[in-house]
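The full complex has more chains than appear here; those shown keep their coordinates.
Per-chain residue numbering starts at 1, and chain names A, B, C and D are given in the order in which the chains are listed.
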Amino acid sequence: MNDLSKQKIEQSIENRKKLHHRFFENSDTYKHFLELEKTAFKDGGISKKHKELMALSISIVTKCEPCIEWHTEQALLNDAIDSDFFETIDVAIEMGGGPAGAYARFALNCLDYFKAQHSK
Amino acid sequence: MNDLSKQKIEQSIENRKKLHHRFFENSDTYKHFLELEKTAFKDGGISKKHKELMALSISIVTKCEPCIEWHTEQALLNDAIDSDFFETIDVAIEMGGGPAGAYARFALNCLDYFKAQHSK
Amino acid sequence: MNDLSKQKIEQSIENRKKLHHRFFENSDTYKHFLELEKTAFKDGGISKKHKELMALSISIVTKCEPCIEWHTEQALLNDAIDSDFFETIDVAIEMGGGPAGAYARFALNCLDYFKAQHSK
Amino acid sequence: MNDLSKQKIEQSIENRKKLHHRFFENSDTYKHFLELEKTAFKDGGISKKHKELMALSISIVTKCEPCIEWHTEQALLNDAIDSDFFETIDVAIEMGGGPAGAYARFALNCLDYFKAQHSK
């Protein structure tokens, strides 16, 4: 992985962790959002793994790199395997064309990064 | 369902059917797209049902009504049940906020429409 | 106002009212969203009027007609006057170009509609 | 063409004509936008025809129906022929996937509508 991709991933993680507390202390809307988020992704008729992959497909089509970083790791932690990621990218490309293909590259970089992290 | 929602659904169906042949005759890119589409949505490690729901979540977040119409019917034809649609909408709201909630209404209208059609 | 614009506004109102209960009964995520929404738009350092106009500007740039319908009425109910709407549209055009100008037309139609409704 | 597509096209035309004066009287930003628009689309190294088709491709990918209506007619008035529209749609599909295909249907409806109008 090239340096900038790695930097982007690590910046995204650091920003999320560091700024979480400031949002939490300053915004009741953010607190409600955290509840909403927890509810939306909990295991249901659709498993948490499939919900995270669904969110990943949206993240790729809507070109949101910090979202790609987050949902790739969450899908991985919920037992998504390589082929799940490629099939998610397939749907994203059908729904987003070439730009989805371009953002799918960042998803693969995130996948490699988190697989390396979690195998440590 | 109000009249305009029904009209939108039926226009979307009619446009797709009627214009398919013109695109097919005039565009090789369109032909490749049809192959791409078939491949992206085929049953795999992720089932066709989950892929259609994934595409539905993208359609809601990206505000694409003809896409909502199509992927709602496809998910339904691949055995998605009511709770699958509500959980898909949950993820869409997490990823798209209030506007996703607004477009989810059209998804529910499509769900009602196609359930009525297919139970006939 | 032409018939289709009026139909769109009235469909949007009807859909929101009618489907609210189904979302409420079927989705805890939706319930959290309602809390989030209430908190985000309450009077604060920025007045509710300005927050609604802010949401209207986002709605215009992101091409969300049911959102334009809702936030136009909310801004109006919180004492926004004609010049507030035109200045909001100005910012939307700066941030969204010609397409924002096109969706601003729907905002003006909504403004006329709700002014007529509330003066009855 | 089905009734709703025709209604959408005619509403878009009517809204643009009718609301132009109100924007013009109430917004200096709008006046600057009109100058910007005129300059952006004038014949240059890239012909006005190609600029209108370029704007049409953007309109399809960004799902802007009133923009599709406008730029389709402008391209037609600047001598774009059927194959120009299909090739523009090809690029839009490459850049926007299935949703671009869906909005391309509206572009074809607009093309048929304006060809019929201008041959009268």
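Everything below uses one rule, namely that contacts are C-beta pairs under 8 Å (C-beta built on N, C-alpha and C of every residue); 3 or more make two chains touch, one makes a residue touch a chain.
In this text the structure is predicted, and so the values were computed from the model without any measurement.
In this structure file the full complex is assembled from 6 copies of one chain, 4 of which are shown.
The rule is simple: only the chains that are shown with their structure count from here on.
In summary, the pair chain B and chain C forms a contact in which the copies contribute largely different residue numbers, shared numbers making up under half of all those used. Rounded to whole angstrom, the centroid-to-centroid distance between chain B and chain D, based on C-alpha atoms, equals 25 Å.
In chain D, the positions touching at least two other chains are 63, 93-94, 97-99. Those residues of chain C whose C-beta lies close enough to touch chain D in the complex are 2-5, 63, 82-83, 86, 89-90, 93-94, 97-99, 101-106, 108-109. Listing the residues of chain B that touch chain A in their complex gives 36-37, 39-41, 44-46, 50-51, 53-55, 57-59, 61-62, 67, 81, 83-84, 87-88, 90-96. Every residue of chain B that touches chain D in the complex is listed here, in rising order: 7-8, 10-12, 14-16, 19, 22-23, 26-27, 29-30, 33, 37, 55, 59, 62-64, 66-67, 70.
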